[in-house]
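Structure first, commentary second.
Of the protein chains in this complex, one is absent; all others appear in place.
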Amino acid sequence: MKIVVLMKQVFDTEAKISLDGNKINKQGVSLVMNPYDEYAVELGLRIKEKFKGEVTVVSVGGPEVQDALRQALAMGADKAVLVDPGADEIDEYTTATILAKAIGGLEYNILLGGFKAIDDGSCQVCGRVAEILGVPVVNMVTQAEVEEDKAVVTCDIDGGSAVIEVKLPAMLTAQKGEIEPRYPSMKGIMQAKKKPMQKIGLGDIGLDAAQAAPKVKALSYSLPAARAAGKLVPGEPAEAAKELARLLREEAKVI
Amino acid sequence: MIFKLTEEQELLRKTVRDFAEKEIAPKAAEMDEKEEYDWDLWGKMAEMGLSGVPYPDEYEGAGMDNISYAIAVEELSRVCASSGVLVSAHTSLCAWPIYAFGTEEQKQKYLVPLANGEKIGAMGLTEPGAGSDAGSLKTTAVLDGDEYVLDGSKIFITNGYYADIYVIIAATDRALKHRGISAFVVEKGTPGFSFGKKEHKLGIRASATYELVFENCRIPKENILGKEGEGFKVIMKTLDGGRIGIAAQALGIAQGAYESALNYSKIREQFGKPISANQGIQWMLADMATRIEAARLLVYQAAWLKDNNESYSKQAAMAKLYAAETAMWVTTKAVQIYGGYGYTREYPVERMMRDAKITEIYEGTSEVQRIVIAASVLK
């Protein structure tokens, strides 16, 4: 079974965000593997353990992304591919175009990714890649039974969950479910450095910058106005509760 | 000189930190309160290979260096000092002497299950009458046919009761004093080997500290580590390495307390501004950060020397002395920055301050470290 996982490196959830002119300041921010992609890597490893096979992790980004790829290798993935887009201003269309081209050159039975990246929260790159490659997609998968030629998955839908069957190859995007991503083992960390990590550019996959030019343009960035701390309602619990109820009705007018 | 960790060491730090924050930190206060370790955590650590970080692959260790090992203990101790000493005593005090002095059979039989985490290790040296003066121990091991017969007791043994494998130091010939001491491997469950009192402590309360009792305890002759009479050498070498582990533990405690205090100083407001706006607090934070950095360099240097087969006894003693005193100083200041809240169990710095103290005592008190350092510089 050839498994390909799409992985993004993102800012740590604790990261403080500041602006650098009209851009997000990336200096000194600690970077991590997108948590939903960790589920995807875990799912990939479990499929590999069931069928034997190979997990390749593919990412788009600069050299710093190697840290996250190395983490995936330490968890047990076999190979990593990193495509440098050679540009700062990219959108989901760009990323998906590059990923699809890179994956198109690989053998795969199943494609996995996180359903959302926690930085831009855009929830669309995997879907777009599936569309380009002509494979079916199932999003927000919390559980997956994978067989040789099909997958039966449980996924979140509006107002509940569904069990869906798709033929392989297919793209599944992981939502947080029952499976907990493993921590890289110490041995895994040592083995990771011996595993192949391919670093390539657009030219290597036969793309030129124009083909992957973004459709969406960021016009401006700003930081949200800080929510001012409101008032503490004083008094003993009974008194405070009564006053709070009054404030919610008369002052905030929310009930 | 290149002061930069390797990619593997960085990934190890991130991995252990992640694990410690997600799995251990939420339980640390409760384990301290109950004076009980949650042994599921050991299973998880073993699965990750934290049970045998610096041992080669052929013995089912992770095949990493001692800097990596120090980082692992540091990161565990950053959230829970009891977890740090669990790994440190297991790795440095029990697995190491078997690795360094054991026969191939002993390594296969004992080091492998220790390194892969199937079994937990402990080391028994201290006795009621033999603390800093380890050479005055009274526990005896007498050869009787194919067996050694152990009699005596050991106190304050970390991982006692829960450990499966014990390295025990006993006198094979008391007349020879230091040169009559030998080291043995004793398995839990051996007839004549039992457990006495469990200590109730100021800090590292989740770490088990037990008395070991040997009454006509017969172990196979081949369980001696090294030769008869080599025990003092075994123990001195073991403690040299163990000190790197304890120094790393102290470093982690200090780092954890410093980070907590730093964050708190930014959010706690008095006189209409965060307390970190006061120079008095800023200087405390600056000194904390500086001492921690100095301690870290000493700890990693000692580990590096060990990795490179250079003598590290003095540097290990310096690292342990300085890191332990830094931990005590930093945690005290951290409680100070927290004020009254820091004195309560609502916040972790109270536990960290209690935990820090032991690092100035075990595996050689700070006075003993100074004796070691002085002996070396006056040589």
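Lettered A and B in written order, each chain numbered from 1.
Here, a residue touches a chain if its C-beta (ideal position, glycine included) is under 8 Å from a C-beta of that chain, and two chains touch if they have at least 3 such contacts.
Going forward, contacts and distances are computed from a predicted model.
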Query - Among "ABC transporter ATP-binding protein", "Multiple sugar transport system permease protein", "Electron transfer flavoprotein alpha subunit" or "Fe-S cluster assembly protein SufD", the UniProt name of the subunit that does not appear here - result: "Electron transfer flavoprotein alpha subunit"
Report summary line: Where chain B meets the left-out chain, the residues are 26, 264, 267-268, 341, 346
Query - Residue numbers in chain A that touch the chain omitted from display - result: 11, 13-17, 19, 24, 35-36, 91-93, 96, 118-124, 126-128, 130-132, 136-140, 142, 152, 156-167, 170, 175-177, 214-224, 227, 229-233, 237-238, 240-242, 244-249, 252, 254-255
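One rule holds in what follows: only the chains that are shown with their structure count from here on.
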Report summary line: Whole-angstrom distance, CA centroid of chain A to CA centroid of chain B, is 39
Query - Contacting residues of chain A [partner chain B, same complex] - result: 67, 70-71, 74, 183-187, 189-190, 192-193
Report summary line: Per the touch rule above, chain B residues touching chain A in the complex are 7-8, 10-12, 14-15, 18-19, 47-50, 52-53, 57, 62-64, 68, 72
